[in-house]
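What follows is one structure encoded as structure tokens, with my remarks underneath.
For this view, one protein chain was removed and the others were kept in their places.
Every chain is named by a letter (A, B and C) in the order it is written, and numbering of its residues begins at 1.
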Amino acid sequence: MSATAHGTETQVAAAAQRFSATRHRTIELCAPLTPEDMMVQSCPEASPAKWHLAHTTWFFESFILREFLPGYRAFHEDFTWLFNSYYQSFSAFPEKRLRASFSRPGLEEVLRYREHVDHAIERLLERNPVPEVLRRIVLGANHEEQHQELLLTDILHAFFSNPLRPVYLRDASWLHPAATGGGNEPEWLSFAGGLSEVGHNGEEFCFDNELARHRVWLEPYRLASRPVTCGEFAEFIADRGYEKPELWLSAGWDAVKANSWRAPLYWSQMDGSWSQFTLRGEFPLVEVKDLPVSQVSYFEADAYARWAGKRLPTEFEWEVAAATAGVEGNLLDSGNLMPLAAGEAPSLFGDCWQWTASAYLAYPGFSTLPGALGEYNGKFMSGQMVLRGGSCVTPAAHIRATYRNFFGPETRWQFSGLRLAR
Amino acid sequence: MSATAHGTETQVAAAAQRFSATRHRTIELCAPLTPEDMMVQSCPEASPAKWHLAHTTWFFESFILREFLPGYRAFHEDFTWLFNSYYQSFSAFPEKRLRASFSRPGLEEVLRYREHVDHAIERLLERNPVPEVLRRIVLGANHEEQHQELLLTDILHAFFSNPLRPVYLRDASWLHPAATGGGNEPEWLSFAGGLSEVGHNGEEFCFDNELARHRVWLEPYRLASRPVTCGEFAEFIADRGYEKPELWLSAGWDAVKANSWRAPLYWSQMDGSWSQFTLRGEFPLVEVKDLPVSQVSYFEADAYARWAGKRLPTEFEWEVAAATAGVEGNLLDSGNLMPLAAGEAPSLFGDCWQWTASAYLAYPGFSTLPGALGEYNGKFMSGQMVLRGGSCVTPAAHIRATYRNFFGPETRWQFSGLRLAR
Amino acid sequence: MSATAHGTETQVAAAAQRFSATRHRTIELCAPLTPEDMMVQSCPEASPAKWHLAHTTWFFESFILREFLPGYRAFHEDFTWLFNSYYQSFSAFPEKRLRASFSRPGLEEVLRYREHVDHAIERLLERNPVPEVLRRIVLGANHEEQHQELLLTDILHAFFSNPLRPVYLRDASWLHPAATGGGNEPEWLSFAGGLSEVGHNGEEFCFDNELARHRVWLEPYRLASRPVTCGEFAEFIADRGYEKPELWLSAGWDAVKANSWRAPLYWSQMDGSWSQFTLRGEFPLVEVKDLPVSQVSYFEADAYARWAGKRLPTEFEWEVAAATAGVEGNLLDSGNLMPLAAGEAPSLFGDCWQWTASAYLAYPGFSTLPGALGEYNGKFMSGQMVLRGGSCVTPAAHIRATYRNFFGPETRWQFSGLRLAR
Partner (left out) sequence: MSATAHGTETQVAAAAQRFSATRHRTIELCAPLTPEDMMVQSCPEASPAKWHLAHTTWFFESFILREFLPGYRAFHEDFTWLFNSYYQSFSAFPEKRLRASFSRPGLEEVLRYREHVDHAIERLLERNPVPEVLRRIVLGANHEEQHQELLLTDILHAFFSNPLRPVYLRDASWLHPAATGGGNEPEWLSFAGGLSEVGHNGEEFCFDNELARHRVWLEPYRLASRPVTCGEFAEFIADRGYEKPELWLSAGWDAVKANSWRAPLYWSQMDGSWSQFTLRGEFPLVEVKDLPVSQVSYFEADAYARWAGKRLPTEFEWEVAAATAGVEGNLLDSGNLMPLAAGEAPSLFGDCWQWTASAYLAYPGFSTLPGALGEYNGKFMSGQMVLRGGSCVTPAAHIRATYRNFFGPETRWQFSGLRLAR
């Protein structure tokens, strides 16, 4: 049996480690949650936390165990289709809105489902599996990391929807990091542009939408050294930015009126003062004014940039700037769970996803994975904008310079902010 | 201290007994449910079971304890508005759809809330309260009985929405009652009509919408001795009743098309055979064919009657027929939790609510209670039809000949069926 | 040939006269309109004026000529289904919203269609037709009178929708009738009630929904001598009636919020002053304050009555009061085309339709006409309220004490107002 046909010991160990760490972290993220919390689906974009636990497990079962583990016995035959999200080629699946009715299986059964699948994957890894198994395990871990982020953004929305505004993380010892210059003007980092390569390179994991690596031409450009802050965004509001149609894209202005937007999603106003709801509870604006603004839509990011006389960067301007930087920053691993004020040498990564001026489209030579896995990214290449850089709830292992996140321009429930360009 | 200013001992004891029994039964109905089940709100008409527990408690707290128990300390100040359903004059309240996000308070806290209020009501009852307290306790018990029924209809919808179709009540010893003549033609009971009195009479509790008692003139009429059965309704389907616009009211035909109705709400078809989902699980049609059909809308009831060459009775035809009958029948107390085939001397009460041909409107001289309690019934007197008779999930103590239930003509999630008239 | 098998000469002459007069009046009503005006369909309830011309013609062609005139040659085969409104049993028909795309046939062709059908009806009448023909001609004339009223209400809405606010009738010589006591308190007319007969009686034409004549029991009641005026309604607005949920039915309050209602449909506010748009143009409120308020929904009528401490009459209270009165009042024949201030002996008829507290339901023994004509009235007996009395755009020949008009409780584009009862 040759090393090319099967994973090397190192590769197997790496996959096992990635698998195990990811699976444990998902459980850890649920520690502050009750089984009832894990039932809530408070907006059409969101899913219940329990569903995230089950669906990520379904992914490993459906795309690895059923195909590669001889004699694998499914935990529950109905889960095959019950926890399918949207893979039309794999099986029928329930309407998304019905996930809120999945009181059965209960949390305990879902946790047993996770254990069942975890053990099976471990058994499979002990059998010197073919490289495709390792590739899919890494894919499954990356998939689960995306759902870790969604789980936290969905819980934040769930707690915001509850009029009692429960707090995900109460931590008396946590010192709200002091502002360290975030209130000053950002610096403007210069980039020469020219013929540049973008897209993923090398052997490490990436999603299909990061390929093929290809050349683009960039004019010289500048990027702000840090994202736009809550304090800066409050000036836009104070200048009646939400009331001036000339600042908005036509579809954005329609969204402002239809949804009565007048501030980022989790901002509330009482007696004239703004505050922001976070995973750590409610903060008056004055305490978070130097933090990057988040939970804004593309439309709001675009309008802010127009108001500021700047623009949003394209995804390639961002990627070329980030290509040589290290993946450091305020990511999930920091444990802050909310953006932080920029320090002295702010990173391009972390705090909040940064809306770019680029529509989410296929790269030249893009091709999807065969079978149902081909539905992972490609079928969403319509009507969405690219975000770059990861957020305070993105696992550090998950993000990279070529990573492309994407949402519709009206989406607000993510940790989505903006960095200016010019 | 006179008996007129305060309740007599007997009255106090009766109220205490009614209160205690009602409160206990609500808890008993939740015995088969997990805390997660009690989070589900699977359609806009429904509420989570946990919310029913809390809201019925809020009713006693808001309309009795705050007003009549000196020094009463609220269990939680926010519950004052959190569990208000729709009483605009009492407080602001959350949008109904948000109830599904009330993971906090958890079930345990809601149970403590119930105990807190139960103890306070008991203390109040020990203090020889004024008659208004007793009246409101009885009103609160009646209110809670309505929510007992809703709790069961809502759970049935929740379990129907869950693709796994959990079963509320598994009871191996329960023998599905055999059909005893239900398959035969109903008899036609004759009534002479004439000048008749309708509406509540006497000192017993009734809702404001049952008053004032007044005279109506009825022509002679006949009522079927039993409701329409599932088997009879299946003939309507087989005769393509759902495809013939001439059988339907115009708005009913619109509803058929908009919602793709082709059978009662909980009927499913697989391989050409119908089955019905119930609180006791799924039954093939052949097993339930002699049971009264339920979960049909007014539009379906009306179309069936037209197809059958008959009509629905008015609410007064029904009431006059029931006025002298005893309140007996297959009600919640029987424990069946689903309609039963008609026996030899079928009752007008129970099995399923019976749609009437009467719109839900005010009686002559109708007046509402003062204050927020006035919003209880009167403000819904628009666009709804009257149902009479109670169902297999209606407490026997709750129903009477003058009782008026009401829902919009497109409503299907209730135990609502029909009895023909001519 | 006996008189029973065929119409008498007098009956034929009467039908011919009714036919001819009705057909001419429809054309006269269109005199102020351009072919372009007659294309407008400015809300889902309305139809283009040209469509009214064609549909009323279609009615005579479809239900009389095709059936009773041997050798009748249709004007245009496609018109058979093109101008069907909603008779499912007769033919397929276009969606209502498409009527605005019927630029072809042009107005001239529609007028030729009318002439073609008029001549054919005249030929048929010369042949001593069977009584059913005469009955249907009278039915067709009554049908066309309903569309005369709709034509005017639809044009008023069309002109209100046009930002230029064109005026239907400019008439310099018309003196706006001075108020003659309308500003005073209404008198309260007393009625004894008791066992009363309602519904149509005798040989004259009536619609199926006015039958069967039957008995009802009424308690003693009082009716206001005149409808509520614009000035009185303005007080309700000034008292913030549109902002007080306790005055409204629950569904009414939903409608207020969803549609941002704050005054009757054709009222506008500029610089704090109200004005009302009418078929004679825009009038400041001060000039129309003594005129009956119109273009209010049932919800607004009901809320006003509650605010005023009164109630709406039932349809039977109204009918019994009107039964012995003459059909006089400000109807279409007066040529005013807008309500007038009440004179000294105001009529129960005319000015504006009066919302009643009665839902539109079948009378005991109600049966529809056979065939497609059976869809005329019966299939709308759901979700609508009864209006009585006719309006300033109702032909006098069309209205009577037993006449039942009906619209959904949120409908506002009709000349619909209210008369108080207590």
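To be clear about the criterion, a residue touches a chain if its C-beta (ideal position, glycine included) is under 8 Å from a C-beta of that chain, and two chains touch if they have at least 3 such contacts.
In this text, all values refer to a predicted model and were calculated from it rather than measured experimentally.
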Quick check: which displayed chains does the absent chain contact? A, C
Which listed residue (A:13, A:27, A:286 or A:361) would be found touching the missing chain in the intact complex? A:361
Pick from A:43, A:111, A:130 or A:249: which residue touches the chain that isn't shown? A:249
Residue among C:137, C:158, C:288 or C:332 touching the omitted chain: C:158
Of C:8, C:89 or C:103, which one is in contact with the hidden chain? C:103
Chain C positions in touch with the non-displayed chain are 34-42, 50, 78, 81-82, 94, 98, 100-107, 158, 161-164, 166
Across the whole complex, the chain not displayed is touched by chain A residues 86, 88-89, 195, 214-217, 219, 245-246, 248-253, 298-299, 302, 357-359, 361-362, 364-365, 374-375, 379-383, 409
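The rule is short, and it goes like this: only the chains that are shown with their structure count from here on.
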Rounded to a whole Å, what is the gap between the Cα centroids of chain A and chain B? 46
Between chain A and chain C, centroid-to-centroid distance (C-alpha), Å: 59
Between chain B and chain C, what's the gap in Å when you average each chain's C-alpha atoms? 39
Residues of chain A touching 2+ other chains? none
